[in-house]
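Left out: one protein chain. Kept in place: all the others.
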Amino acid sequence: MAKGVRPRVKVPKTADAGDTITIKTLISHKMESGQRKDSDGNVIPRSIINNFVVTFNGETVIDVVMEPAISTNPYFEFEAKVPESGEFKFVWHDDDGSVYEETKKIEAA
Amino acid sequence: MKIKALTAIAALLVAPALAVADPDDDNLVINGEIEMTTKAPVPEHMSDTVVDELMSGWHFRSDETQALQMDDFDNPGMVFVDIGMEQWNAEEGSEGKSCATCHEGPESMEGVRATYPKWNDASEEVRTIAMQVNDCRENRMGAEPYKYSGGEMANIEALIALQSRGMPVDVKIDGPAEATWAWGKQLYYTRTGQLELSCANCHEDNYGNMIRADHLSQGQVNGFPVYRLKNAKLNTVHGRFKGCVRDTRAETYAPGSPEFVALELYVASRGNGLSVEGPSVRN
Partner (left out) sequence: MDFTRRETMAIGAAAGLAAVLPMPALASATDDLINEFTGGADVAEGGVELDAPEIAENGNTVPIEVSAEGAEAIMVLAAGNPTPPVATFKFGPLAGAHRAKTRIRLAGTQDVVAVAKMADGSFAKTSKTVKVTIGGCGG
């Protein structure tokens, strides 16, 4: 489990049913690219978040395959449809097998 | 040796201007509601310098970088405020206390960042926020002090700075703090290192110019701790001072050293009037 990994997600609390909202997500993660060397000259092995999936009430909103070229503290902004009230689930998959999750509820009028 | 140093400086300063070379006139409003004062009149103690207006480092950055600070969900430094909040609430040390035990919510820190570094009567010295945090940790919590310019300290500093965000920097330079301030001023104007540069050479004499592809700012600290795109993490004042001094190819002082404390007081006073921006976003 990589240390100090925290997600930070912005989802509005309410929306009209059928609306499209903007979601911003950030997660604190080093995203060690596998290109760096340590002070002894050894390559520091790659250790990144390689996948980010967002679902709403179980249906996929966006699925991102992530490579080492994504910056440290990966940030994504995208849009989602809100057909009804429910819950957004944000899942980040780490190279080391860890899974980080965050959920946000939204009320649709 | 001397000629080579001058050549190096000239080479750095003669670089072609890439983008807009002048600091811009944009307005910094955070989250669409918090208006920040990013330009201010020169304080009295600087009236004999060539600086004609105080400007936050925000103005010297590209549009894309500026945008990152305008929304708390775009600002990568804010996730470290969240982590700082966890640290604030964590019970540590022999006394089983957390910051919250005595200080309750972080809102109790309102105004702190705006007036530090500050003279402390009990210990008879100028204290920075980091010194104050570690004093509490060691003597009141019975906990290990944070590394002075490490990640955990930066997180707590970001949380504390946020409570004063928007307030004008207002550090006292008279009274018992004056001797420390004067020492800091002397350090600011003293040339050091193989490149024989003082802080003033770049940040007072040449702000607004390009140093290779970097847009030189006034070297203000109102935005600290700062999330730098360059190392993708929060940086503290002393961490940055150490880097700057090392860049002049000088033997650098240690974070937490009396020299850097004095320098921090002086540099902070050069920003009196600008809004506290921490955590800010810079190159």
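Observations, loosely collected:
Residue numbering begins at 1 within each chain, and the chains themselves are lettered A and B in the order written.
The criterion applied here is as follows: a residue touches a chain if its C-beta (ideal position, glycine included) is under 8 Å from a C-beta of that chain, and two chains touch if they have at least 3 such contacts.
In this text, all values refer to a predicted model and were calculated from it rather than measured experimentally.
Among B:46, B:167, B:229 or B:250, the one in contact with the hidden chain is B:229. From the options B:138, B:205 or B:247, the residue with contact to the unseen chain in the full assembly is B:247.
For chain B, the residues in touch with the chain missing from this view are 3, 6-7, 10-12, 14-16, 18-19, 61-65, 67-68, 76, 202, 210-214, 216, 228-232, 240, 243-244, 246-247, 283.
Mapped onto chain A, contacts with the missing chain fall at residues 20-22, 33, 35, 55-56, 59-72, 74-81, 83.
Throughout what follows, only the chains that are shown with their structure count from here on.
Considering their complex, residues 4, 6-8, 10, 24, 26-28, 71-73, 75 of chain A touch chain B. For chain B in complex with chain A, the touching residues are 71, 73-74, 76, 78-80, 82-83, 151, 232-233.
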